[in-house]
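The complex appears here minus one protein chain, its other protein chains still in place.
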Amino acid sequence: MNLTLKIWRQKNANDKGKLVDYKISDVSPDMSFLEMLDVLNEDLINKGEDPVAFDHDCREGICGMCSLYINGEAHGPDRGVTTCQLHMRMFKDGDTIFIEPFRATAFPVIKDLVVDRSSFDRIQHAGGFISVNTSGRPVDANNIPVNKHDADEAFEAATCIGCGACVASCKNSSAMLFVGAKVSQFALLPQGKVEATERVLNMVKQMDEEGFGNCTNTGACEVECPKGISLENIARMNREYLAASLKG
Amino acid sequence: MSGIFNSSIGRKFAMALSAFFLMIFLLQHFAINILSVFSEEAFNSASHFMGTFWVVQYIFQPVLIFGVIFHFIMGFVLEIRNRNARKISYVKNNGGANSTWMSRNMIWSGLTILAFLVLHFIDFWIPEISTKYFQGDMTGLLPDGNFRYYEELHHKFENPLRVAAYCLAFVFLSLHLLHGFNSAFQSVGANNKYTKGLKGFGKAYAILIPLGFVFIALYHHFNH
Partner (left out) sequence: MALDSKIPSGPIADKWTNYKNHIDLVNPANKRLIDVIVVGTGLAGGSAAATLAELGYNVKAFCFQDSPRRAHSIAAQGGINAAKNYQGDGDSIYRLFYDTVKGGDYRSREANVYRLAEVSGNIIDQCVMQGVPFAREYGGLLDNRSFGGVLVSRTFYAAGQTGQQLLLGAYSAMNRQIGRGKIKMYNRHEMLDVVVVGGKARGIITRNLITGEIERHSAHAVVLGTGGYGNVFFLSTNAMGSNVTAAWKAHKRGAYFANPCYTQIHPTCIPVSGDHQSKLTLMSESLRNDGRIWVPKKMEDVEAIREGKLKPTQIAEEDRDYYLERRYPAFGNLVPRDVASRAAKERCDAGYGVNKTGEAVYLDFASAIERYGKVQATIKHLDVNDKALVKKLGQEVIKEKYGNLFQMYEKIVDQDPYETPMMIYPAVHYTMGGVWVDYNLMTTVPGLYCIGEANFSDHGANRLGASALMQGLADGYFVLPYTIGDYLSKDIRTGKIPTDSPEFDEAENNVRERINRFINNNGTHSVDYFHKKLGKIMWNKVGMSRNTQGLKEAISEIKALREEFWKDVKVPGTNEEFNEELAKAGRVADFLELGELFAKDALHREESCGGHFREESVEEDGPQKGEAKRDDENFAYVAAWEYKGEPSDAVLHKEELEFKDIELKQRSYK
């Protein structure tokens, strides 16, 4: 099929940037979206133009590196997938496809479609861990029984891949699904409860300092999340935070 | 506790608390107004009670006014902060794919309600305050010796333009509540397996209460 791509081009963080039109032909419906961009880039390189920069790595939906805003949605129109898992059969011959970077003040553009998500890392540095050192003889793993339901819920929360689709989709660029998932994972486990108060206060403080917006519960994040992380995690974080504020 | 309202979650929580308060007030307001459809007498005595009982007048009323102003100002503050969180917007954004119109446009439904409140204050609240506290007439009576409340209400809904404005505002109120009701519960952390039933209740509340107000307005309009 033949497509028109409207791709955001921006030389670097200081450049203003604009949408540029590209025509691409003979796209196979079996291609992944990123393979389609590979073909475009190969073409641009051969023509002596600058290829489009975009983040990608594992190309199987787990590393969280790919981050495109395609036709007005994070990771494109399909559900439960990352951009690398989106296939061209979702589009029709003759379509025009808008491709933009994830937008948020806390995710500044580095080049073209590549954004800087180190704000996510900094939130994790503030409290996304349980304070235990590696040691040769810790407690035997089975000395800490965990209710299966809690363990499963903690796992669901922990499947977040940190891609930032929640922020990109949120009209407020809020990072609460991302932070809520981490807070929830640890809050649900006995190992994590010990420092739950400190954790949620520190992570939320860092989240606010990074310039993410406030959650207004539109639920867009949950819909666009490639891993289906539930809004319940935000509610749990709210509870944890309020309880922690009263204590602290 | 310090600094809680300077945090994103704290603001959300404050927004939700004021919303709960306003939703309870709305229910109470509706409960009294709907009396006007069934019984002029009941409506009058309830109105008189609310208008003269000191707890309502000197405690609830200021709290309510504070709640309304707080909810609006906080709404604006959040809106501005949220806009700052994305300084460059998308060229193409398909918000409808992942969220409801109501949830994305709370600021606009809220502003419509604010405009309505101005009209509503001019219609009812300012004359009420003026009668009671500036003219000092605390009797609630008309010259003919009957209570004035029902007459005033009935009279206001004579003008079709006013009725239309009220109805339109109630539509926006409903849209605001359709997102706001459940959003407030989510904000205070009430979203788990025990609260699934709340969603339906919230929807019912958001549609039935404004619909009831519309009914009251139309009832009085067509009963002239």
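As written, the chains take the letters A and B, and residue 1 is the first residue of each chain.
Quick note on the criterion: a residue touches a chain if its C-beta (ideal position, glycine included) is under 8 Å from a C-beta of that chain, and two chains touch if they have at least 3 such contacts.
These numbers come from a predicted model, not from an experiment.
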Chains still shown that are in contact with the chain withheld from the display: A
Chain not shown: contacting residue from A:M1, A:L19, A:C63 or A:A243: A:C63
Sole contact to the chain not displayed, among A:G17, A:G192 or A:G213: A:G192
Hidden partner chain, touching residue among A:A74, A:A154, A:V204 or A:A235: A:A154
Identified contact with the non-displayed chain, of A:H75, A:R103, A:R117 or A:K171: A:R117
Missing-chain contacts mapped onto chain A: 11-12, 28-32, 34-36, 38-39, 42, 45-46, 48-51, 53, 55-65, 78, 80-81, 85, 87, 89, 110-111, 114, 116-118, 120-121, 124-142, 144-148, 151-152, 154-155, 158-159, 161-162, 185-186, 189, 191-192
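FYI, only the chains that are shown with their structure count from here on.
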Computed distance of Cα centres, chain B from chain A, in Å: 37
Residues of chain B defined as touching chain A within the complex: 1, 4, 7-13, 78, 81-82, 84-95, 97-100, 103-104, 106, 179, 182-183, 186-192
Contacting residues of chain A [partner chain B, same complex]: 6, 8, 19, 69, 71-73, 77, 98, 100, 103-106, 169, 171-174, 176, 204-205, 207-208, 211-220, 223-224, 231-232, 234-242, 245-246, 248
